[in-house]
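Can you keep this structure in mind? I'll have questions shortly.
Note that this complex is displayed minus one protein chain, with the remaining chains in position.
After this line comes chain A, so read on.
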Amino acid sequence: MTTTTDRPTTALHAAAVPDVERVRRARRTPRRRHALVVMVLAVAALVALLVNLLLGSYTFTAPDAVRIIVGSGIDRPTAEFILMEQKLPRALTALLAGLCFGASGAVFQTVLRNPLASPDIVGISTGASAAAVVALLVFGARGDVVALAAEVGAVGIALVVRWVAGGIGSYRLVLVGVGIASAMLSVIHYLFTRAAIWDAQLALRWLTGSVAAAGWDEVRLLVVVLVVLLPLLWWSASSLRITELGPDAASGLGVTARRAELVMLVAVLLVAAGVAVVGPIAFLAFLSGPIARAMNAGRTSVIGGALVGATLLLAADYVGHYLIGDVNMPAGIITGAVGAPFLLWLMARGATGRSPR
C-alpha cells in the first residue's frame, strides 16, 4: 500500500500520466477480478439453493414456491409443509453453515500460511464436535447449550493446539492437530457406544456431519452468529493480505500479531457454530479456500471462500440426499469422499507449504 502511493510522486517529473495510469490499472484489475469472482460464486450459491428447494423427490415450480414462501397460500398443506418445514430450513442451514465453514477455512489457511492448516485438519472441528457430544450425551443439554459447548470446545482445542505446537505458522501445528483430531474422534465414538441406544444417524452427524436434522431453530442460531461475527470478520480480515506476508513483514507494516489472533478467534467461533448445527462436515473448510483462491488468480478471498463453502455444502447435501441410491447419504460423507483425494493431489503437487521435518 505505502509503496504504491509514493511511487507516482517520483514519477510525476517525467512521463506522469502513463505511470500513474499503469499503477492504477495494476490495482484495478485484481479488484475487478475479485468482484467478478464473488458475483459468479454468489450466483452459483443461489442456483444451488434453488436446486435444493425446487428439485428432488418432491418438486415445486418456481411460482408455487414463491407463493408458498410469501404466504399467499395455495391450498396444498402437504406441499406447504414440505417446503416450509423441511426443504427451506434445510437449504438455508446448508447455505449459512457452508458460509461459516468456508470463511473460517480461508482465514485459517491465510493466517497460518499453509493450505493444510484448515480447521478440520488441525482438529478444531472435531474438538467442537466432541464438546457438543459431551454436552448432548453426558449432560443432556439441548439446543443453544450444545452450540455454546461446541464454541467453548473449539476455542479450548484451538488454544491447546496452539500452545502445544508453540505459536502459529509452523508445520508442527498441522501434525499436532492431526494427532489431537484422532483422539477426539475416538472420544466421540466412545460416547456414542456408551449411549444407551446406538442412534446411527445421530452418530454419523457428529462424526462426519449432516444437514438432515436442520430446522428453523438451527437457521435462527446461524443467523445470530453470522450477524455478530461477520462484521467483526470484515473489519479484521482487511489485514489478511498483509498477514500473509509473514509475521515480521506484517508487524513492520503495522499489523500486530494481536490482530491476527483476533481474526483466528473469529474463524474458530465461526467454524464451531457451523459444527454445532450440522456437525464437522469433513474437509469442507479445507476445500473452500483453495478453490476460491484458484478462481481469484491466487489471491486470498474470504468472501469467495465463504461462498464456495455454501455452494459445496448445498451441492453435497443434494447429491447425498437424492442422487445416490435410495439412502440418505450425509453431506459429510460426500465432501469427505471428494475432499480427501483433493488433499492427496495437493500434496502430490507439492503445494502444501514448507516441507516438514
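Everything below uses one rule, namely that contacts are C-beta pairs under 8 Å (C-beta built on N, C-alpha and C of every residue); 3 or more make two chains touch, one makes a residue touch a chain; residues count from 1.
Here is the rule we use: contacts and distances are computed from a predicted model.
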TODO: From the list "Iron ABC transporter permease", "Sarcosine oxidase subunit delta", "Alanine or glycine:cation symporter, AGCS family" or "Sigma-70 family RNA polymerase sigma factor", give the UniProt name belonging to the chain omitted from this structure.
DONE: "Iron ABC transporter permease"
Open item on the list: I'm checking contacts with the chain that's been left out. Which of A:A48, A:A65, A:L95 or A:L116 qualifies?
Closed with: A:L116
Task: Given A:G143, A:P231 or A:P341, the one touching the chain that is not displayed - done: A:P341
Task: Chain not shown: contacting residue from A:T208, A:N296 or A:T311 - done: A:T208
Open item on the list: Going by the contact rule already stated, which one of A:T59, A:S182 or A:S238 would touch the omitted chain in the full complex?
Closed with: A:S182
Open item on the list: For the chain not shown, which residue from A:S57, A:T78 or A:T193 touches it across the whole complex?
Closed with: A:T193
Open item on the list: Tell me which stretches of chain A touch the chain missing from the display.
Closed with: 116, 121, 164-166, 171-172, 174-176, 178-183, 185-187, 189-190, 192-194, 198, 200, 203-204, 207-208, 282-283, 324-325, 327, 329-330, 332-334, 336-337, 339-341, 343-344, 347-350, 352, 355-357
